[in-house]
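Please see the structure below; I have some questions.
For this view, one protein chain was removed and the others were kept in their places.
Chains: A, B and C, in written order; residue numbering restarts at 1 for each.
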Amino acid sequence: MFKKIAMLALLIVLLCAGIAFGQVLERSETLYTGGKQWGPVSNWNPLMTGNYATGTIGLVYETLFLYDPLTDKFMPWLAESGQWTDASTYELKVRQGVNWSDGKPLTADDVKFTFELGQKTALNFSSLWSWLSSITKVDDYTLDFKFKSALYQEWDNYLYNVPMLPQHLWASKDLKDVATGANEKPVGSGPYLYFAYDQTKMVWAKNDNWWAIKVLSLSVAPKYIVDLVNTSNENSLGLVLQGQEDLNNNYLPGISTLLTGGYALHTYYPVAPYHLAANTAWLDVNLQKKPMDDVAFRKALAYSINVADIVSRDYGNMVQAANPTGLLPVWDKYVDQNVVKKLGISYDPAKAKQILAAAGYKDVNGDGFVENKDKSLITLKIIVPNGWSDWMAAIQIISNSTKAVGINVQPDYPDFNGYLDARLKGTFDLAIDNQAQVSNTPWSYYHFIFYDKLADIPTTQGGNYGRYNNQTAFDLVTQLDKLATNDLQGMKAVISKLQTIQLTDLPIIPLWYNGMWAQMSSANWTNWPSSADKDNHYLPVTWNGYWNMTSILMLTQLKPVVAK
Amino acid sequence: MSLQVENLKVYYQTLRGDVKALDGATFTIEDGEIMGLAGESGCGKSTLSNSLILLKPPMRFVGGRVELDNEELPIWDMEKMNNFRFKKISTIPQYAMNAMNPIRKIGKMVSEILKSKKVDFKSKLPELKRRLDLVELSHDVLNMYPLELSGGMKQRMVMVLSTLMNPSLLMADEVTSALDVSTQKAVAKMLVGFRDREFVKNLMVISHDISILYQIADNIMIMYAGKLAEKAPTSVIINSPRHPYTKLLISSLPDIGVKYSQKKLTGIPGKPPLLLDPPTGCRFRERCPVAFQKCLNEEPPFMEIKKGHFIACWKEFEKNA
Amino acid sequence: MRRYFGRKLLIYIFTFVLAVTIDWLIPRFMPGNPIQILISRAGLKAESANLIYSYYMQAFGLNVPIWQQYLNFWNALFHGDFGISIWLFPQPVIQIIMRAVPFDVLLLLPAILVSWFAGNKFGAYAARSKWLDNTISPLGYILTATPYMWLGIVLGWLFGIILRILPFSGAYSYAMMPSLSWAFVGSLLEHWILPFASLFLVMFGGWAIGMRNMIIYELEADYSHYLEALGAPRKLIRQYAFRNAILPQITGLALQLGVIVAGALVTEIVFSYPGIGYLILQAIQNHDYFLLQGCFLFIIIGVLLANFAIDIAYVLVDPRTRTGMQGEG
Partner (left out) sequence: MPQPKKKNEMLYFMLRNAKLRIGVAVLLIFVVLALVGPLLTKYQPRDYVSPGVEPPSSEFWFGTTSFGEDVFTQFVYGLRATFIVGLIGGGLGTLIGILIGFIAGYRGGIVDEILNMFTNIVLVIPSLVVLLIIAAYLEVRGFLFESIFIGFFAWPWAARAIRAQTFSLRSREFVDLARLSGMKPLKIIIKEIAPNMMSYLLLVYILQFGGAILTAATLDFIGLGPTNSVSLGLMMNNAVIYGALILGMWWWFIPPGLAITAIVGALYVTNVGLDEVFNPKLREM
């Protein structure tokens, strides 16, 4: 009888399975990726940051430029070129010979249309219009962007983040649909086309008429890209080790131990830290609370944390300790070494003790922990989301190392929304944070840690959860934003000031760099990006915003193991 | 000579050893005889009746011989006995109220039982109906579930079913105890009726209630502590019992109808001995008003002192002698 | 009988109302704001987040008074609208659930029915002889005491990792698209075996034990003794005992449903089997309250229906319910 039921159920499955076709994709032509998609694909709307299917921006919808963080170079992509004709005018030349996948040409109108959508409804780049005044079409392939006040740093960021949309298909949509519609069967200009999807994956198929084939004589290797939905880290790990998943971008603990395990496993660096740095993990310190409001205490705290221990024990050296400024390695050139030498802080328990003593934090009741100056107990909670085990491990190590200098810090693991809430409402003591991603400018980093609209934090989640309030710093950030991106000296000058402030006031305490976790399997595809000179140095990451940071070019370099 | 029991010994196995619940019973029941069996609870009367039809652990057959219609009953053999059960020897159990499968229509159950005994239901059906009429049950009961019947109805149904094959021996164990007085009388009458119509050759009626036995039994047998104390025609037992225990029993009856088991035998000090290892000699001696030396050492045999009157008591033997 | 169904129905209606209310209540009286999470996941630019925040607030109807939200909830419910998922925004929750249901059916129905029948059969055997009892019963106790997920993990490890003969993740090969090809059906069944097995085994243990004990009781019942006294063959007696013992097992099935559902949830989680259970896990991890609510309601409805089905089955086998009297309380 159960056979009957099984067959019946089976039928239902098939009915619900929607488009059904039996073919199994040819392995040697297919690239299996994973690590971005934390649930079945639900929309292909490039304007819905954080929700769209892996590669919606990058594989299908493209941006005007690509940005290579490793070389800090912009690469004309849908745009041919772009420069500032005067202080407040940016002239953009749209590349000719680019077609949408439905054959229609991509012109200046599409670009204009796309940017102006942000004016009509709430999109991720809408805020642009608070300082952009108008876009005028010079000719079919030229646009002039007129600015009220030009925020050069930010503008460059938009140049490689805003996806270009086909006006002839989007103009007719109502704005709600534009902002939150699922946009099934997307039509873009990129190297891949919508092919199929189901519960477990998104399948992209190569676009043989991709403009770059002719124009840049670039061609992506995989005929199909299958992006698998993450079921569990364990499962991903299994798929990678068995060479079934070619590229995985999850944090997989223990990878370092497996590299030598005879698996066809590959990471960007053959040795520690194995992965490139994606963002900085730092300690949010709530400056509204005692004793964190005392800079001396914060300093002592900073000196007391044994980051090396976190790096080696917790991460098995898969991450690097952060520079005292917290700037990512790609931003090294902006680090003012003198400032760091003078003010830089690194693990030094003795110094921490001494600072505490000097500042008048003494262990009055002899419980091994110092008390406030008013003799009241100090017991701080340090929070990370429950289940983020690498961070959970980290704060335990922190708690141990602060204990050594007499600061009582208790690890606590609220559920994610508890963690989020505490930071947004500013009710936490200490928390780990890493929300400033690698980008074209340190401005984005400073904009986050010195976010100035303190009142709006709960809704904007703009950063600065410790509620650091220092107008000078805020002004410097704005000033930095206004500097031309080629004005390296000017930028350095401002950033050096910011660093001085940061390292003297310690609104946050940088700890380590989280990696661009990338486990690559050379079982079916080779010529992966790596640190070796002979290899390509593109980013092997499928996360949102990384395709347009050269990951797309990685696809042009891949070589199938069994040529078809 | 229909039922002959010779020195039947059936013990209960317990962890502490055998409980000698039936320690050598010898008696006979003549054809057409209704024999009443009485005694305090725990005296072994149920053990006796059960052992004759369904002797299974913790009961253990120790010795003795049972003949029904001059044919030995292999009562120690659960399987072999199946050839006799229902057909030659049957029972109306104490629990007749719940003796029927609650989720089977009665008719179906009967047919299934008959089938399992290789008896054709169809051919038996008319007889079955006749007997239902006899016990004043409508034929519809066959299409009913037990829980749709009253206690008395169930009882009668079981009576009919148990006797359907005209067994030569029927044991009725406390059939009346659960019923109200009026129904008791009715049921009792029916038992007699069954005997008169020779649905059953002979009957062993076990009851707490001597008054019931008085109404229907030809002979009454009294048991005490796993042994037979006295057996005699009903009138004799009631009017001129010989065994001191019986005397006390009868005298202690305030008036007919009171179940003596309920009020402890106030007249008789002490209580029956533990049957785990009963004392030598007469088992009643500790409570016996007339006990003497002999009772202490020797166990009195169960002897016929007058035609059809058996007792086990040294004192009485002396008198006779 | 009408009374019997009447009261059952009443209970189910009450249950449903209560469940819906709980379901609606909990998220609203718990800390944390789903929209904040939606925003935080999107990693928006601070300047744009403000606009989008208010946009979502009204998109999810969280900007109206509480009592009105409650009414809207019911209203939406009767229109089969379980709200919109945050995790898979902007998909309707009902749509997501409907995609998962077939897999639950595929997994649960066989597991429950087969284990129930098999369990009862073996339980009855166990009651038959000493050595069967000494083999089946201990096995049963161990199985029924095993946490579903653990059995799942162990099976997965054994057959998936060590022996490498069965897949232990997903409902079908990641390299396939659903289709009527034999390849796909094969893959489907292949992926189905382990989750089914771990569900089946645990439940089987429970039923076997239950039946075994029931039969033992029933064989001591008066009607069994009477049958013996009438010399009825063992077969008939056991048959009667079985028929009587099956009744509590049926009600047991109804009572167990909750536990079974729980078991299915974790089993699906262990094997990443895309049923409701797996959805629930995702909903929790992604703080998709609307999806979570949807799943909860869906399960409740499912359980209620199943209960009702069982009630009917019960009436069919137990005369007592039919003859006006209450079967079991």
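Here is the rule we use: a contact is a pair of C-beta atoms (placed from the backbone, for glycine too) under 8 Å apart; a residue touches a chain by one contact, two chains touch by 3 or more.
Keep in mind the model is a prediction, meaning the values are calculated, not measured.
Colleague: So one chain is hidden, and I want to know which residue out of C:12, C:56 or C:103 touches that hidden chain in the complete assembly.
Modeller: Answer from the full complex: C:12 touches the omitted chain.
Colleague: Give the residue, chosen from A:89, A:386, A:500 or A:526, that touches the chain omitted from the document.
Modeller: In the complete complex, the chain left out is touched by residue A:386.
Colleague: Pick from A:200, A:396, A:437 or A:524: which residue touches the chain that isn't shown?
Modeller: A:396
Colleague: Touching the hidden chain in the full complex, which residues of chain C are there? Just list them.
Modeller: On the side of chain C, residues 7, 10-12, 14-15, 18-19, 22-23, 26-27, 30-32, 141-142, 144-151, 153-154, 156-157, 160-161, 209, 213, 216-217, 220, 255, 257-259, 261-262, 265-266, 269-270, 280-281, 283-285, 287, 289, 292-293, 295-296, 299-300, 303-304, 307, 329 touch the unshown chain.
Colleague: By the contact criterion defined above, which parts of chain A meet the unshown chain? Give residue numbers in ascending order.
Modeller: 232-234, 237-238, 241, 252-254, 257-258, 313-314, 316, 386-387, 389, 392-393, 396-397, 411-415, 417-419, 421
Just so we're on the same page, only the chains that are shown with their structure count from here on.
Colleague: Graph shape for the chains shown, where an edge means the two chains touch. Line, ring, star, complete, or other?
Modeller: Its topology is that of a line.
Colleague: Looking at every pair of chains, which has the largest contact count?
Modeller: The largest set of C-beta contacts joins the chains A-C.
Colleague: Whose C-alpha centre lies nearest the centre of all protein C-alpha atoms?
Modeller: Chain closest to the assembly's C-alpha mean: C.
Colleague: Work out the mean Cα position per chain and let me know which chain is farthest from chain B.
Modeller: Between chain B and every other chain, the largest centroid distance is to A.
Colleague: Could you put a whole-Å number on the gap between the CA centroids of chain B and chain C?
Modeller: 55
Colleague: Centre to centre, by mean C-alpha position, how many angstrom separate chain A and chain C?
Modeller: Comparing mean C-alpha positions, chain C is 39 Å from chain A.
Colleague: Using mean CA coordinates as chain centres, what's the chain A-chain B distance in Å?
Modeller: 93
Colleague: Quick check on the complex: what are the chain C residues that touch chain B?
Modeller: 221-223, 225-233, 235-236, 240, 243-244, 247, 317-320, 323, 325
Colleague: How about chain A: which of its residues touch chain C in the complex?
Modeller: Touch list, chain A to chain C: 1-2, 5-6, 8-10, 12-14, 16-25, 27, 30, 32, 38-40, 42-43, 48-51, 122-127, 130, 179-182, 196, 198-201, 203, 226, 228, 231-232, 235, 238-239, 244, 387, 415-418, 420-421, 424, 435, 437, 447, 451, 453, 456, 458-463, 544.
Colleague: Which residues of chain B touch chain C once you look at their complex with the stated criterion?
Modeller: Touch residues, chain B against chain C: 53-54, 56, 81-87, 90-91, 93, 95, 98-105, 112-113, 116-117, 145, 147-148, 158, 161-162.
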